[in-house]
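After this line comes chain A, so read on.
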Amino acid sequence: MEITLAHYLVLSGVLFAIGLIGVMRRKNLLMLFFATEILLNATNIGFAAIAHFHNDLTGQMFAFFIIAIAASEVAVGLGLLIVWYKRTGKIDLDIMTSMRG
Partner candidate 1 sequence: MQEHILSILIFFPALAAMLGFIVHKDSARAFGVTVAAIEFFLSLWLWHLYDPMTSGMQFMEKAPLVAAFGINYLVGIDGISLFIIILATFFTMIGIASLTETRRVKDLIVTLLFLEMTMVGVFSALDAIVFYVFWELSLIPMLYIIGAWGGPLRIYASVKFFLYTFTGSLVMLVGMLFMAYFYFQATGQWSFSLLEWYRLILPLNFQLWLFAAFFLGFAIKVPMFPFHTWLPYAHGQAPTIGSVILAAILLKMGTYAFVRFSLPLFPDAAVYFMFPIASLAIIMIVYTAMVAYAQEDIKQVVAYSSVSHMGVIVLGTFALNVEGISGSIFLMIAHGVVSGALFLLVGVVYDRRHTKLMSEFGGLASVMPRYATIFGIMMMASVGLPLTINFVGEFLSLLGFYKQSHGFTLVAGTAIIVGAIYMLTAYKKMFFGTVTKEENKYLKDVNKTELLALIPLVVITVWLGVYPKPILEPISKSVESIVQLMHDKAQTPEAQKRIPNLGNPEVKNSQQETH
Partner candidate 2 sequence: MEIYLYIALFAPLAGSLFSALFGASPKTSVTGIVASGLLFISFVSSAILLDYVMMGHTVHVEMMTWIAAGDLYIPFGFVVDQVSVVMMMVVSIVSTIVHIYSIGYMDHDKGFNRFFSYLSAFVFSMMILVMSDNFLGLFIGWEGVGLCSWLLIGFWYHKESATWAANEAFIMNRIADLSMLVGIFMIYWNIGSLQYDVVFAEISNLPMPIITWIGIFLFVGAMGKSAQFPLHTWLADAMEGPTPVSALIHAATMVTAGVYLVVRANPIYGLIPEVGTAIASLGAFVAMFAATMALVNRDMKRIVAYSTLSQLGYMFVAAGLGAYWVALFHLMAHAFFKALLFLGAGNVMHAMHDELDPFKMGGLKKSMKFTWILMTLASVALAGIYPLAGFFSKDLILEVAFVEQHYVLYTVLLLTAGLTAFYSFRLVALIFHGNERHLKYGIHPHEAYTFMLYAMAPLAVLAVIAGMVFKTPYYQMVTHMLPAIEYHIHNHTTFWIMTIGTQLFVITAIAYAYKKYAKAVKVDTKVESGFFYQLLYNQYYIPKIYDELFTKPYRELSKVAWKQIDLKIVDATVDGIANVIYRMGEKTHTMQNGNLSSMLRWMVIGLVVLLVLAIAFTVGYNAVTMRAM
């Protein structure tokens, strides 16, 4: 039984869905960050798989940059979280309502 691109893409999709569920479900901001990481990783698998099966390095490059972005996101995001936590003592999503329209 051969593993094709489709297998990887399905896996990528499933992981992405898990990430989405996490994004929607989590209220704790830190946990939300976790879910975001899952989303990013899910796409990474897809990119790497496409790169492999189409014999093209561009996919890997994308994945590479995504990892870089993920890293900076964590750095900045955690910094912001710390600021917020210092102000409010909580990192619950539901109390952030200053964007009410």
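Worth pointing out:
One rule holds in what follows: a contact is a pair of C-beta atoms (placed from the backbone, for glycine too) under 8 Å apart; a residue touches a chain by one contact, two chains touch by 3 or more; residues count from 1.
On how the list was made: all candidates are chains of the complex that A comes from, given by their letters.
Quantities reported herein were computed from a predicted structural model and do not represent experimental measurements.
This complex places chain A in touch with one candidate out of 1 or 2, and it is 2. By the touch criterion stated above, chain A contacts candidate 2 in their complex at residues 20, 23-24, 27, 93-94, 96-101.
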